[in-house]
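Only one protein chain is missing; all other protein chains are in place.
Chain nomenclature is as follows: A, B and C, assigned in order of appearance, with residue numbering initiated at 1 for each chain independently.
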Amino acid sequence: MALNREQIAKRVAQEFCDGDYINLGIGIPTLAANYVPKGIEVMLQSENGLLGMGAYPTEEQVDADMINAGKETVTAATGASIFSSAESFAMIRGGHVDLTVLGAFEVDSQGNIASWMIPGKLIKGMGGAMDLVAGARNIIVTMTHADKHGNSKLLEACTLPLTGVNCINRIITDLAVLEVKDGAFHLLERAPGVSVEEIVSKTAGKLIVKETTPEMQV
Amino acid sequence: MALNREQIAKRVAQEFCDGDYINLGIGIPTLAANYVPKGIEVMLQSENGLLGMGAYPTEEQVDADMINAGKETVTAATGASIFSSAESFAMIRGGHVDLTVLGAFEVDSQGNIASWMIPGKLIKGMGGAMDLVAGARNIIVTMTHADKHGNSKLLEACTLPLTGVNCINRIITDLAVLEVKDGAFHLLERAPGVSVEEIVSKTAGKLIVKETTPEMQV
Amino acid sequence: MAGFNKVVHSYAEAMAGLENNMTIIAGGFGLCGIPEGLIAQIKTMGTTGLTVVSNNCGVDGFGLGLLLEQKQIKKMISSYVGENALFEQQLLNGELEVELTPQGTLAEKMRAGGAGIPAFYTATGYGTPVSEGKEVREFNGRPYIMEESITGDFAIVKAWKADRYGNCVYRHTAQNFNPMAATAGKITVLEVEELVEPGELSPSQIHTPGIYVDRVIVGQFEKRIERKVLSSSL
Partner (left out) sequence: MAGFNKVVHSYAEAMAGLENNMTIIAGGFGLCGIPEGLIAQIKTMGTTGLTVVSNNCGVDGFGLGLLLEQKQIKKMISSYVGENALFEQQLLNGELEVELTPQGTLAEKMRAGGAGIPAFYTATGYGTPVSEGKEVREFNGRPYIMEESITGDFAIVKAWKADRYGNCVYRHTAQNFNPMAATAGKITVLEVEELVEPGELSPSQIHTPGIYVDRVIVGQFEKRIERKVLSSSL
């Protein structure tokens, strides 16, 4: 069965390594912070200028001057630092953030990503996403495998305006974990109970499937 | 009679305006800090990362971590700030420093300055001088009018490697105060007892002299 | 000795000199760390044709959103439109010119503007609509685009504590774009929560040295919260 949001977040968290500095986008990526594997320590970077994002505040801790990039109230973890937007993006663009996890409208088999506008319909703006995909050492996209009409979001070539080119390393969807390399999606894992055939049918871009595809552990 | 170092410094200080942020080079410029006119307040910038340089320390105040750009021990004045070299030069190069006073080997009538090397003989390095002459809003050079052999240091065109081009506004020497504009030196003041003829004879570059040239008040 | 006393006592003084069609650089991220009183003053003045450089444009009815409502803004240079219905609507209608700029590029453009750097290269936006019309250049085999710096006629900045020299510190994540904005205005105006005596702020801990600041005004802040999320809400 397709994973729910919490399950996708859990699978994302399995990608975290001890000592990683990680930037988590709004939505599912942010949920992954709740599932950091036991025995490892990671630091979360929020691009509005906070390294070492802590838990959400209690009512007493709420402070309008303490927010994350999603404009949510947060706290600072022990060992946190707070700085300007220029410093924050120097960090991101200079390749100092180990991992970025973000959502997308579309990803293609060249590792391109589209996530910030649908011409004529919706303009969110790119915020920090273009900087993150250009700068982080490792980039994971989380999204549903297909849109609500059943159309694949894993394409041969993105149709929407791009956020970045040749930058996505890994995709974690409600159906599968895939690697992007050499101009193709490589199926690594499938959601428990989801067949390879379903994944094949919902992947528009070139997909490489090995003889056996293990189920995700979530 | 030609001014001594202290007198040149006194004349330099007359150029200071209330509220000015000023960078003073090593040597005579630094001495000018002792002659800030009564009733005005200026802040001294030291390019190693100190805005609001104070007096030299007492023996008890000496601190190896508190130096100026001349590597001398200093103190911080009230209202001082301390920052990185990148921030310091952002300030300088971004045009936020009102006035820079520095020494030179040669200046020419195009406002060019040479101050950091004599090929084959001496290489001091440019330090922050190239940044200062490219960035400050107003730049004054202090030096002796002629070298120890009597050769003019105010030339038609500098002969030594340049520090900056078209950047010097004013020159204060032991003999005169001059403005640099429209490809010529303009004599504004002469040292007490120094004749216009002497200044003319010791100025190699084009010199414009008005009918009367007042004496400096030092 | 008035040279370094930058404190003004009215918003009219604080924004004196602002004219139609000027460019304003504004600190703040969402509604966090925004110069609330200075924005209100611009609304009061009714200045129009403004170009505003700010990561966001407030929300409907608060922050820079107030100036959108009054149609005082001709052009926004921002990274994010989402969650601001009027902004998105004016943009889609073509009533408002918008230069969407990646957040890091925007921060760096302001810093560069303040630091005398007219342009720099960045990988951000290469191969996307952001790179259209911009020079592409390779360094060490990777393509980068050239981005030019931004300066403003005014910079409006929100700080926590400042002294009369304009030295200031920002509070928590209300720092955000404020330090860069402060460096990039021909006239930089600081709206602060608290005026302190010179010397109270430790020299090594000052976020923005006073050299960048022209005027300081003590303001009152509502500090509206966009998304109050509590640990118990999870």
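The rule is simple: contacts are C-beta pairs under 8 Å (C-beta built on N, C-alpha and C of every residue); 3 or more make two chains touch, one makes a residue touch a chain.
Keep in mind it's a predicted model, so treat the numbers as computed, not measured.
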Missing chain: touched chains present in the view: A, B, C
Touching the absent chain when the full complex is considered, from C:Pro35, C:Pro102, C:Gly116 or C:Gly210: C:Gly116
Candidate in contact with the missing chain, chosen from B:Met1, B:Val62 or B:Ala157: B:Val62
Hidden partner interface residues of subunit C, rising order: 108, 112, 115-123, 137, 139-140, 142, 144, 148, 169-172, 175, 203-205, 207
Residue ranges of subunit A at the interface with the undisplayed chain: 17-21, 39-43, 45, 50-52, 76, 78-83, 87, 89-97, 134-135
Touch list for subunit B against the chain that is not drawn: 34, 46-50, 55-59, 62-68, 70-74, 76, 82-86, 88-90, 92-93, 112, 120, 122-131, 134-135, 161-166
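Here is the rule we use: only the chains that are shown with their structure count from here on.
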Best-connected chain pair, where connection means C-beta pairs in contact: A-C
Geometric centre distance via CA averages, subunit C-subunit B, whole Å: 36
Length of the line joining the C-alpha centres of subunit A and subunit C, rounded to whole Å: 28
Whole-Å gap separating subunit A and subunit B, where each centre is the average of the chain's CA atoms: 55
Contacts with 2+ other chains: residues of subunit C: 111
